[in-house]
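For this depiction, one protein chain was excluded, whereas all remaining protein chains were kept in their positions.
Right, chain A next:
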Amino acid sequence: MILTTPLAALGRSTLAVFATIGQVTIFALQAILHIFRPPFYGREFAIALLNIGWLSLPVVGLTAIFTGGALALQIYDGGSRFSAEAVVPQIVAIGMVRELGPVLVGLMVAARVTSSIAAEIATMKVTEQIDALTTLSTHPMKYLTAPRVLAALIVVPILVGIGDIIGIYGGFVVGTQQLGFNPATYVTNTVDFLQRSDIVSSLIKGAAFGGIAATMGCYYGMNSGRGAQGVGQATKASVQAAAVLILAANFMLTSLFFSS
């Protein structure tokens, strides 16, 4: 008994993890199917675009500009150890576009949007608004999930593109104002060094991370427990899951694009 109890607990946890993975996968596939099947809710989609995209711009911009600036300082200082200070524009560009831009925007969207979606939908569930939708002949997956997931798939790559540009600009400001780089040379080095594949990979990562962030918010919201505690748990779990999945997806996508 003493030996089997921990094994049983381990078995239960393992089964629960696999069950959740299965449920999330089915939920995500259903969400994607509902994106393509009518009816479509244009107003909900427009609101989701506004909430996920436009209203995330300030936090994305601030995160990117400070990260780009700090990256320039780090590369300059690190590079000076082996006389490679001149690579600041190139490394800031590649670092922002390939990794930091998509990952930081993804995590910021997870913090801001996933939590908000999960809390909103969980509150709707607790107050029977989701049951009310069903009784009013409106499928909750179509009305709540599909517009949010579609909006995130479209708008997060745009946010990532903007974050990349602002991050590079942050590096440019620090490089030219503090580290003595010539502005024209800095821009030339950045533009010449970046390849189309860097930008494409950045935007694909953005779409993947956006999809993950919105899906996790909707999944945990729809499966929330009862009461204020249920809403709190759903919100916390959604952000944790989205953040971990974004980082794991980033590793897999980086391996796929750049492991040659």
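We take it that a contact is a pair of C-beta atoms (placed from the backbone, for glycine too) under 8 Å apart; a residue touches a chain by one contact, two chains touch by 3 or more; residues count from 1.
The criterion applied here is as follows: contacts and distances are computed from a predicted model.
Asks: For the chain that is missing from this picture, which UniProt protein name fits: "NADH-quinone oxidoreductase subunit N", "ATP-binding cassette domain-containing protein", "Alpha-E domain-containing protein" or "Deoxyribose-phosphate aldolase"?
Replies: "ATP-binding cassette domain-containing protein"
Asks: Which is it among A:Gly22, A:Pro39, A:Pro183 or A:Gly227 that touches the chain not included here?
Replies: A:Pro39
Asks: Looking beyond the chains shown, say which of A:Leu33, A:Leu50, A:Ala132 or A:Leu256 touches the absent one.
Replies: For the chain that is not drawn, the touching residue is A:Ala132.
Asks: Considering the whole complex, not just the chains shown, which residues of chain A touch the missing one?
Replies: Residue positions of chain A that touch the missing chain: 39, 41, 47, 123-124, 127-129, 131-132, 134-138.
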